[in-house]
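Left out: one protein chain. Kept in place: all the others.
Think of it as A, B and C in the order they're written, each chain with its own count starting at 1.
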Amino acid sequence: MQTEWMYIGLFLVVGALIPAAAIIVAAILSPRKPNPIKESTYECGIETVGENWVQFKAQYYIFALIFLVFDVETVFLFPWAVSLNQLGMFAVVEGIIFIGILMAGLVYAWRKGMLEWV
Amino acid sequence: MIPLSWYLILSAALFAIGLFGVLSRKNAIAILLGIELMLNAVNINLVSFWRYNDPTRIDGQVFAVIVFAVAAAEVAVGLALVISVYRRRNTVVADEIDLMKW
Amino acid sequence: MDSFFSNPVTDWLSGVFTGWGMNPDAAHVLTAFIAILLLITVVMVLDIFLVWTERKIVARFQDRIGPNRLGPFGLIQPFADIIKLIIKENIYPKGVDKIVYNLAPVIMMMSVLLLWAVFPLSPILFGVDLNVGVLYLIGVGSLGTLSIIMAGWSSNNKYALLGAFRQVAVMISYEIPMVVALLIPTILSGSMGINDIVWAQDVWYIVLVPLGFILFLISATAELGRAPFDLTEAESELIAGHHIEYSGMKFGLFYASELLHTFTFGGFIAAFFFGGWRGPGAETYPILGLFYFLIKATIGYWLFGWIKYTLPRIRIDKMMDLNWKFLVPFSFALLVFVALTNALLADFVGSWIYWVGMLLSNLLFGWVTMEILRRRARGEREKVEGVQPVAEGGH
Partner (left out) sequence: MECREKIMTAMQIIFGITAAVMVGSAIMVVTTKNLIHAALWLIVTLFGAAVLFATLNAGFIAVIQVVVYIGAIAILFIFAIMLTRREKGDTGPGLNRGWWLSAVIAVVVFGGLTWLLQGWDGLSKAAPALGPSFDSVGLLAETLVSPEAFVLPFEVASVLLLAALVGAVYIAFQRKGEE
């Protein structure tokens, strides 16, 4: 178990080093002649107007929030799915109740019109 | 083997740093970041106690999973409150949100 | 079972290192390091050829020939591309957050390479046999999401930020149906390990749960950010999404990681639904398993390409509607349904009754869903048609 995770860790290190090496090699080999026009922010050829920091609407947060709740639900559903074969019908009913309760949340958000993007 | 004390001291350190963040940050979201650190310290404790006591009793891991759910609920509601306050009063500085103070 | 890190070859190699007077653990780590380096090099070379394949496929779909000048069939073209990317000027736009800006493509590529750590290539050739493999897949995917946010935020560009946020909103939304689609093989095989899932597929899961396969295909397409869900490449509105300000090798990494990600997901589709490396004689001759697996993975990859070059892009609000109002409820209903049928047919596991029962119940579920959708569509059409005479009167 621990050795498996050590391999994963090693993989992570190598997997980060190789792209990093690619960027570093490119940075060494490539020319560098900066000028203000070249470094300006890209905006379809016109001059950048106003702050680069735009205000976002709350809809992004709503979706991230619903996602968070369902993501945590998977924490519980994966053990449930693994033990389903051993525990049989009881576990299935349990899972149905669990999913049903959460679906109520989705239905609530839906009925309140919170799932509309616009 | 790593002694149990290492984990516990690390988690105590994280807890203290999180506490400092909660007490001293001005921004309400930064305060929530500090709370996340504290919850993580708790999780490290739970899992290391599970590992060092009796791994065949899985309770520690179950508690950790429940802590995940609680942390998610806390963050969701906390950040929603911050956003709601920001929309009404245009600030996220905790000191200025003193409507309920009096 | 052997794995990529401890098999006769690596044992022999670490034996050689030990013979040179190295301590056994260090030799083991060094061997694993070499194995990983080798695997990643092979993957990167594969990635270079994927660039060529992608360009050839898109050319064929658009009735062109594609790269054909450099070398036979233009095979040397991707190498020329790489040389160009390496010697391109290294531009830092005004106001970028340099560390985060450079870290984003690295994390992106790393998140794709990490998937190969659990890739089941053949019965004896795989990375780590994690017992939480499926969840590992999702966790690594979330690193990719993170890198998109980092790229968009650090670029100091409105469009990059907006594109990144849209992309992330889509990715996290479609992650829910994907997770549920992955729960279905987990239920059927009773394990989260990818190897266990492959071993459990006496009958391919695409036969048992075709709807699960379709669900996974749709959500994986969105997760990969490919058409019809490639919002960030909506050139007319968002230019290029999170990687507008990237050029040279950093852009190259984003591009290469997208292609490799697609191929990797083709492989996971093969592992979860097409029986992985399984096929006649694969268990006795593992090399045959590798062959089968690569063919299946290529079919999966080609499937993504087919979808990408056939369907037009979908608007973001339609995409969100599709996910939250159809795919999420549908996926959970399917999950419950599969769990229920699986429990009801538990006595027949391994016999043809189970397989036919699963398939028929799945088809029934799909038919009922289609019928409900058809009814709703008809109702909405009638609503629209009721208004139409007024519109026609204007002509």
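By definition in this document, contacts are C-beta pairs under 8 Å (C-beta built on N, C-alpha and C of every residue); 3 or more make two chains touch, one makes a residue touch a chain.
Computed from a predicted model, the values in this text were never measured in an experiment.
Within the full complex, the chain left out of the display is in contact with A, B, C. Remark: the residues of subunit B touching the chain excluded from display are 1-10, 12-21, 23-27, 29-30, 32-34, 36-37, 40, 43-44, 47-48, 50-52, 54-56, 58-59, 61-62, 64-66, 68-77, 79-84, 86-87, 92, 95. Residues 23-25, 29, 100, 130-132, 135-136, 138-143, 145-146, 149-150, 153, 156, 161, 165, 168, 172, 175, 192 of subunit C touch the missing chain (whole complex, contact as defined above).
Across the interface with the omitted chain, subunit A contributes residues 1-6, 8-9, 51-53, 55-58, 60-62, 64-69, 71-76, 78-80, 82-83, 86-87, 90-91, 94, 97-98, 101-102, 104-105, 108-109, 112, 114.
Definition applied: only the chains that are shown with their structure count from here on.
Subunit C has its Cα centroid 14 Å from the Cα centroid of subunit A.
The set of subunit C residues that touch two or more partner chains is empty. Multi-chain contact residues of subunit A (touching two or more other chains): 71. Chain contact summary for the complex, subunit C toward subunit A: residues 5, 29, 32-33, 36-37, 40, 44, 85-95, 102, 105-110, 113-114, 116-117, 127-130, 134-135, 138, 156-159, 161-162, 165, 169, 172-173, 175-176, 179, 183, 186-187, 190-192, 239, 244-245, 248-250, 252-253, 316-317, 320-321, 324-325, 328-329, 332, 335-336, 339-340, 342-343, 346. Taken in their complex, subunit A has these residues touching subunit C: 4, 6-8, 10-12, 14-16, 18-20, 22-23, 25-27, 29-34, 36, 38-44, 48, 52-54, 56, 60, 63-64, 66-67, 70-71, 74, 77-78, 81-82, 84-86, 88-89, 92, 95-96, 99, 103, 106, 110, 115-118. The touching residues of subunit A, counted against subunit B in their complex, run 58, 61, 65, 68-69, 71-72, 75-76.
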